[in-house]
Every structure is written in C-alpha cells, then in structure tokens.
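This is the structure I want to talk about, given as structure tokens.
This part shows chain A:
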Amino acid sequence: MAGLGLLASPLLHAQDKTIVMASTTSTDQSGLFGHLLPAFKAATGIEVRVVALGTGQALDTARRGDADIVFVHDQAAEEKFIAEGFGLKRLPVMYNDFVVIGPKTDPAGVRGIDVNAALTKIASAGAPFVSRGDKSGTHATELRYWKAAGIDLGAAKPKGYQECGCGMGPALNIASSSNAYVLADRGTWLNFKNRGDLAVLVDGDRRLFNQYGVMLVSPAKHPHVKVALAQQFADWVVSSAGQASIAAYKIGGEQLFFPNVGQ
Partner candidate 1 sequence: MKRDEPVLAGPAPRLLTLKNAGVRFGEVQALEGVDLTLRRGDRLALVGANGAGKTTLLRLLHGLVAGRGRTAHAVDGRPLVAAMLFQRPFLLHLSVRMNVLLALWLRRVPKTERAARCARALERVGLGALAERPARALSGGQQQRLALARAWALQPDILFLDEPTASLDPSARREVENLIEQLADDGVTLVFSTHNLGQAKRLASRVAYLEAGRMLTDLPCDLFFDTRQPPSAAAAFLKGELPWT
Partner candidate 2 sequence: MNTVTDSLTLALGLIARADAQLLAIVGLSLRVSVTACAIGALCGLALGAWLAVASFPGHRAAVWLLNTLLALPSVVVGLLVYLLLSRSGPLGTLGILFTPTAMVVAQSILVVPLIAALSRRLVLDGLADGGDQLRSMGAGPFTSALLLLVHARLGVLTVLLTAFGRAVAEVGAVMIVGGNIDGVTRVMTTAIALETSKGDLPLALALGLLLLAVVGLINLLVTALQGSGGGATAREALA
C-alpha cells in the first residue's frame, strides 16, 4: 500500500508550492542551499528542489524543460542560453572565488603569484594537474585561465594534465591522492575533508572571482514551467533579505559568497 502512495504522491504534490532549480554541484556542496532555501521557504512557503549537476548539464536540463529556474556561474553559457530563447533575463546575484590548490611542497613554485603566472609555471614544470573536464562552470573557467595564460590546450596538453570528467569533490580526491594541482571553488574546498597534503596556494587574484546568475526558464519554450513561483525566488534572492542571507553564510567563520546585485 505504501507503494501505491509512492506512485500517487506526485499528484498530491502538485498542490504544494514547489519549483525545481537546476544548479551546480559546487554550489550545492558548498552548503549554501541548506542555509538559503529554508529562509526562502519561511518567507514565501515555496519549497525549492535543487537538482545539482555540472553547469553544462544544468543548462541542458533547463533546455529540456525539466527545471523551472537555473542558478549557475558561467556568464558566457548563461547568455547563450538566453540568446537561444530558453531563458528570461539573467540577474547577477553573488560571486565567490576560485583558488589554485596544490601540494604544500609546491614543486612548481606557484605560491602567492597570480593565476596566469601560476598556470604557466605548472605547465612548464610538467607538474600533475587535475581538470574536471565535465563542461561545468568551473571547467569553463579553468579553460579560460589557460587561454589567458597563453597556453593552447587544444594543440598540446601540458605533461601531467589529466581530465577526470567529474565533479569538484572527486577531482579534489584525485588531486589529494596524487599530490596534484587543481583549480577549485573555495566553497567546495572549505567543506572538503580528504585534504591529504593539499593547501591553497593562489588566491585573491581578481581574475579568480566567480560570478553567479539566476535565470527563469522561459514559458515560451516550456509552457508548463512554474514561472510565477520561480519569479518569487528571483525577486527574493536579489532583495535585501536574500542578499543578507547570502552574506550571512559562513564556513569556519569565513564568508563564502559575496552578494553583488546590480553590478
């Protein structure tokens, strides 16, 4: 009988106020949603169900109409999404930062320098470097940094460059067990427990800032999306209440995300 209840439950839930949000694993694993969404539910009674994927997968899920709202951090991909007609306006919400992580012994000698110089040194030293390689926002950012440093990955990958096609956590696991360098978002790093000999070597460079945006999925393409409820989330997260909630989220006393609506 419980089984039948299970099968009937989506029909019952149609009455509840819920929306599906496609977001990224790094955002989810930072723990932000556990802090932010209950506050939103308390304010509006709407339950947000987060499906956490890589940025590429998250946007594809929204393209298929399986999500009502998208919350990712890859401006180029987001603007493409809107240009294709799948999304309504993009609203910047907050930023966090990336850090370059590597073994404490730092064989490539990148501690404290800027990200371009760091990548150049890692490439020339042939030091092991783990890339997510999964079409995620982090992966796209990583590729832009290599490009900005003048290294053409398409032509020749640096010795030691390995792609895992995986999320941030697994990539950190690999880096930890093989003492490799890796580009990560600070949130996942702060929550990561399997650090081994890894430490943050490069941070604070303005180029490492990672911008988040929220987009509603367009009802023109997918008439069934819950636009009204999703709009309430977008309105709330850019309001002073939402922005304050974002700023209040800390790991180990450190603020992770910096609200920047209107910038």
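A word on the picks: all candidates are chains of the complex that A comes from, given by their letters.
Everything below uses one rule, namely that contacts are C-beta pairs under 8 Å (C-beta built on N, C-alpha and C of every residue); 3 or more make two chains touch, one makes a residue touch a chain; residues count from 1.
Quantities reported herein were computed from a predicted structural model and do not represent experimental measurements.
Colleague: Quickly now, which of 1 or 2 touches chain A in the complex? Give its number.
Modeller: My answer, from the options 1 or 2, is 2.
Colleague: Considering the complex alone, what residue numbers of chain A touch candidate 2?
Modeller: Those in contact with candidate 2 are residues 2-3, 6-7, 9-10, 13-14, 20, 25, 29, 33-34, 49-52, 63-66, 166-170, 172-173, 176, 188, 191-195, 222, 224.
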